[in-house]
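Certain chains of the assembly are absent from this excerpt, and the rest are unmoved.
Labels A and B are assigned to the chains in the order they are written; within every chain, residues are numbered from 1.
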Amino acid sequence: MSTYTHKVQYYETDRMGITHHSNYIRWMEEARTDFLDKIGFNYAEMEAKGLSSPVIGVKCDYKASTTFDDIVEIKAYVLSCTSAKFVVGYDMKKDDKVVFTGESTHCFLDTNGKIIRLQKELPNFYDILCKNQQENAI
Amino acid sequence: MSTYTHKVQYYETDRMGITHHSNYIRWMEEARTDFLDKIGFNYAEMEAKGLSSPVIGVKCDYKASTTFDDIVEIKAYVLSCTSAKFVVGYDMKKDDKVVFTGESTHCFLDTNGKIIRLQKELPNFYDILCKNQQENAI
């Protein structure tokens, strides 16, 4: 699990006066990138090696609104990990209050766009993902 | 059900060469706004009356990628409707191939931020939503 902090920007708000809901998916990506980096897998370096990791699915639960100038603390962690795909969970808090929970599902593709068997082809990555697995971060 | 067309813009792509996954949530909003407009409920007018409709939850399944210059056909429809909230479903196709399915859950708030009982307080809207209810659009 890693903790990442995002300060809500003016351009992320909408005319309801709150953060537009589409931005949380972007913050999930920010926190996931930061998490992978912290466990030793910089995504830019993985891409440079020819790997890519498309998003297969996303789930978002909006618990409370945030807005400009708010500090959002995001915990990212591995919810589950199989050989073909892994699920990252996210819990976001503002002033210790949960404002959002979500998850995203990913696979890894090689240079030919073929799905990588994580356990076999990226065993170190798979092991570290499994070790970081937990049910939630709240 | 309504059909809405979105042409993928260059600024919606990312360096994987495809549409960034966060944009589908925005297209869901475009199609939903268009759908509400077509069934007689222009969201700008609803806001002018003091109503707001925050997004409570979102689910996205990415089936195939799209990219710049693609024409995406989006069908939006009511998946379910209760007195407190309603769920909108979305099916997106490119050249008759399903590229995305998703859903979003919404409630309506009055000027005081109190949840509106749709059946009681917005009966016309509730009736029309119920009539547009269907299981999927594929």
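Operating definition for what follows: a contact is a pair of C-beta atoms (placed from the backbone, for glycine too) under 8 Å apart; a residue touches a chain by one contact, two chains touch by 3 or more.
For clarity, every value in this text was computed on a predicted model and none was experimentally measured.
The full homomeric assembly consists of 4 copies of the same chain, 2 of which are present in the displayed coordinates.
Throughout what follows, only the chains that are shown with their structure count from here on.
If you average the CA atoms of chain A and of chain B, the two centres end up 24 Å from each other. Put simply, chain A touches chain B in their complex at residues 16, 18, 21-23, 25-26, 29, 52, 54-62, 65.
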